[in-house]
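Quick one: the structure is below, questions incoming.
Note that one protein chain of the assembly has been removed; the remaining protein chains are unaltered in position.
After this line comes chain A, so read on.
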Amino acid sequence: MNKKFLSFLTVILLLFFQGVTGQTKSVSGIVTDDTGSPLPGVNVVEKGTSNGTSTDFDGNYVISVDANATLVFSSLGYKSKEVSVNGKSTINTSISEDASELDEVVVTALGIRKETKALGYSLTEVGGEEIATIKTPNAINSLQGKIAGVNISQNSTGAAGSSRVIIRGSSSLSGENQPLYVVDGIPINNANNGAASMWGGSDGGDGISSLNPDDIESISVLKGGAASALYGSRAAGGVIIVTTKSGKDQQGFGVEVSSQVTFDQVNTSLQDYQTDYGQGIRGETPANQAGALEAGFSSWGPKFDGSLVPQFDGVSRPYSYTGNNIDKFYRTGSTFINTVALTNASENLTYRLSASDLNNEDILPNAGLNRKSFSLNASSVMSEKLTSSVNVKYIIEKVQNRARLSDSPGNANFSAGLLPGNLDVTTLLPATDENGLERQFTDNTFVTNPYFSAYNFRRKDQRNRIIASTSLRYEFTDWLSLTGRIGIDNDIIRRTEVEPFGTGFKPRGGISDSERRTNQVDADIILAADKDITDKFAISALVGANTNHLKSENLFLGGNDFIVPGLEDIGNTVSQSRSREYSERKIGSLYGSIELSYDRWAYVTFTGRNDWFSTLSFPGKTTPNDDFYPSINGSLIISDALELPNFISFLKLRGGYSEVAGGAQNPYALGLTYGIFGVPLQGQPTGAINGGTVPNANLVAFSKNETEIGLDLRMFNNRLSFDLAYYKNNTTNDIVDVATSPYSGYGGASANLGEVSNKGFEFLVSGTPIRTDNFSWNVSINGAYNESLVVATDDVDSDVNLDEPRTQNVRITHRVGERYGTIIGVSYERDANGVIKYDIDADGVPRAVEGERKILGEGVAPLTMGFTNTFTYKNLSLNILIDGKFGGQIFSGTNTILYGNGLHKITTEGRETGLTVSGIDNATDQPFTTTVAPENLSTYWGEVNDIAEEFVEDSDYIKFRQLSLGYSLPKRALENVFLTNVNVSFIASNLFYISRSIDNIDPESAYTVGNSQGLEYFGVPASRNYGMSINLKF
C-alpha cells in the first residue's frame, strides 16, 4: 500500500507542476479596514476567474494577474470592493464593515445554508481547522469540551474504540440516544459494532470514526428538536451535519499536504497502589510454586523483606517491589496521519480529491489500527439551470487486536493491572511454555497471561466502506428549484477472532469468522421556493419526500477445539457452528418547511414531517405505524429593529418548539418468533423461542417535544459575545424493556411506557480581551448543565435495568423519579445514626452487613464545561483547551478488586498490628470496637468488597485536554517558493488532570459507550499524547 501511496503522491506533484502556468503581472499590497488596521484573511480574486489569494496576518497579499484584470476584495462581514489593476503593481485598499453581512452562514437541516440570524434555535458550527489541529483516530472526539451541551465520552476502549456523543441529555431509556450523523446530505450508519459487557468482550468501533479529519470542512451541531425537526424521527438525539471539503474555496489548482504524528504514553500517575506488601495469603508468602499459583493476585503477603520467595514459575525471586507493571507492560503508542489533497476550482467544475493514511499503534502491545481513506467531492454547473454534485468516500480500515475489556478472560488490562508488587510483569514472558501452552501465573484459568492475551489471541477486523452520494438541482426560475439527492452507505466488516490452542480457560482454543454487511440507501426529493414578496416580506418554503432503507446481514462461523495446534482455521476445529442474521427496515417520509421573514429582523419558521416505520408495521396491527413531527421557531434581531446603545453590536432573541423522536429501532420486535438451532441434536432438528424479550404487537412511535429559548448578544464590536440557551424536553411513550424476573422465562418486555425529561441551559461566552496589531488573545468558556429525570417506566414504575459490572453488586438503572442512568448498588447496612453494622463471626472478624441496594450516584455528569484560550502573536498561535465534567459518579471495579486483593493503599493499615474496626454489632445492636488480626484482613476487606457503596465515587474532573502551538510561515517568506501556506504545530492532548476525585483510575474510563455509563472495570488505561503536525499548501 505504501508504494501505491507514493505513486499517488508523485502523480499529484506532477499535476501540480503542470498547473503552474505563466502569469503576466504580480500585484501586491495591503488591505486595511476603515480605521487603517490591516485585515488578515481578505480574499483577493481576479474577477471572472478562479485565480485568487488571501491576505496574511499583516494584511499583505501578492497575486499574479493579467495586467488588465479587476481585483475583487472580500471578507466576511465586510462589503466587497472591486479595484482595476490597470498595470499597477501595488494596490493598497481598504474595505468597510457591512453590518448587514455581519452574520455568518451556517449549514442547517437538509443541508440548507442559512444566516445564523434567521435561526430560532441553537446551532453550533465548528470549522474543519478545529478538528484538524489535533487529529484523533475518531474525529468526533475533537469536539470534546468545545460545544456547550454536547457531552462526549471516549472511555477506555482503546484507540479504535467508539465514542458516545450525547446532545442535551439522553432522551430515550432504551434507544441509543446518539445523534444522527449526516455527511454531505446523506445520513450515515453510526452503529456500534460491538461493546464490552460484564462478561468481557471488546469495543468494535463505530461508524462516525470512518471520517478523515482532514476532509472535514465544517461540523454543524443541531442541538435541539427545533433545529433538527426536519429529520423527524431520526432527530431524537440531535443531528450532527458534517460537510466535507469540496474545493470551492480554492481558486484554481491547489495541493494540500498535512502530516501529524503523536506519541501516546500510559499515564501511570493515575494509579497509586500500595508497594509495601506482596503476593501471599493471610500474611504469609507462598511456600512453593503451587502456593504462588493459588495466591495469584492476592497481595496479602507480609511486608517486603527482600527474601527469596517462590513465584508462579517455581523460581524464587526477591520479595520486594519490582516497579510499576503498567508502565512496563504498555508501550509507547503512536499515531501517524498523513493526508494529501488536490483541489481545483473553475467556473463549471470544482473538485477535491484526497487520500489519507492513519496508522496507529496502540499503547496495548500488538494492537493498532490502520485506516486509509479516499475522498472525491466534485460539483459542476451542467447548464445555466442544472447543477450537480458527487461525493464519494472509500475507507479501508484494519484493526488489530481490539482491547479486551471488563471481565478477566483474555483481558490483559486486568492481569497486568493487578499483579502483586513483587511480581514483575516481564517475568510472564514468554507467554507460552515449551509446548506452546499459555504460561499461567494463577490457578484461576480465567485470568490470562497479559502477553498471551496480547500476542497469542488474535482479533482482526477489516472494514471496507463506501459512502457516496449524488445530487441534481434544477432551477426553474431564480426562486424555485427542485433538488434530488440519493446516497448510499455500504459497510462491510470482516472479523476474525481466535482464542488459540493452549489458552488456559479454553485449552483447545476456538475461532470465529464473521462478516457484517450493512447497506443504507437514503433518497430525498425537495421542491424549494425562495421569494421576496414585497421589499420587506420574504418567504422561503420547501416540500420534500424521503425514503430510508437499511439492510444488515451478519454471517457467522464458529469453531471450537483446534485439531492441529497452531493452525488457526475454521476447518481445523472439532465442532463448528454457523449462523446468519438479517434485518431490514424502512422509513418513508414527507416533509415541508416555510420560513417567513420581515425586514431581515423578524423570522419565523414552521416545519412538519410525517414518518412511516416498517418496524411498527405488522400484519393485523391496529395501532398506527406513523407519526407527525411539527416544529416552529422564530428569531428577532432586536439590534436591527430598535435603536440600542452603541456598545451592543448585535442582539437576537430566539425561541422554538418541536416534536421529534421515533419508532422502534429494531425490526421484527412485534411478534414472537421461533428459531431453529444451527446444529441438530442426534440428527434431530432443534428449535425454540427466539430472543429473550417479550414482544409487543401494539408498539407505537415514541415522541419527544422540546421547547427552547435563547439569546445571542455581541458587544463592543463583537469583542465580547454571549450565546445562551435554555431548553426543556420531554419524551413520552418511550419504548422500554420493562424489567421482568428471569423466572418469567424472559429478560424483559417491550412496552411504550417510558417517559423521560431533560432540562438545562447552555452558555458560550467568548471574547477578545486583547487585540493589537501583532497580538491577540481570544478566550471562550462554554458550559452546559442538563438535568434529566426518569418520569415513568411502566404502569408500576419498575426499574429499567441496564448493565451491571462483573462484580454484580451494582447496576445502572432507570428508576422513576431519579436521574437517567442511576447507579444503584449494594450499600452498607447502617443503624439509625448511620453507623455501619457488622456481623462478627466466630473468629472475631467483623463482616460488613450488606444493606439494600440504594442509589449510589448518577453515571452521567450533568455539568460539562470547556475553556479555550487562543493567543496569537504574529504568525505564532497558542491554543489551550481545558475541560471538565462535574456532578457525576462512577463505580470503580478496579478499586473493588484492588481492595479484595490487598493492592489498594487502604489495605496497608493494620497489616502489622491489626486493624481497629468499630461499628454496630448486628447481633446485639450495640457498638463494638475490635482489632482485626493481620491474617484476617483479607477476610475483612473481602467482605467490604461486596459493598458497592464503597466503590462509587465522584467522577468530577478538570483536565488539561489540549495544547497546540502553531507557527505559520509568513507569506513573504513563501513568495519565491511554490508553497502558499506552511504551518507547523506542536500538539499535546490529555496532558494531566488539574483535579480529579477518584483514585487509581481515569474518571473517563467506563468500558462501554452505551446507555450504561458509570461502570469502570479494567479498560485500557489512560494515556498522554504528544506530537507535531505540518500542513503545507501549494
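Keep this in mind: contacts are C-beta pairs under 8 Å (C-beta built on N, C-alpha and C of every residue); 3 or more make two chains touch, one makes a residue touch a chain; residues count from 1.
By definition in this document, contacts and distances are computed from a predicted model.
Per its UniProt record, the hidden chain corresponds to "SusD-like starch-binding protein associating with outer membrane" from the list "ABC transporter permease", "Acyl carrier protein", "Phosphocarrier protein HPr" or "SusD-like starch-binding protein associating with outer membrane". Interface note: of A:A290, A:L349, A:I533 or A:V564, the residue touching the hidden chain in the full complex is A:A290.
Here the missing chain is touched by one residue of A:K248, A:R282 or A:K398, and it is A:R282.
Checked against the full complex, the candidates A:F677, A:F716, A:F775 or A:F978 give a single residue touching the omitted chain, namely A:F677. Across A:F505, A:F628 or A:F928, the residue that sits in touch with the chain not pictured is A:F505. In the full complex, the hidden chain is touched by chain A at residues 281-282, 284, 286-291, 293-294, 443-445, 505-508, 527, 543, 545, 574-577, 580-586, 588-590, 610, 612-619, 621, 625-626, 667-668, 670-677, 679-690, 692, 694-695, 738-747, 749, 798-799, 801, 808-809, 824, 841-843, 845, 852-853, 936, 939, 942.
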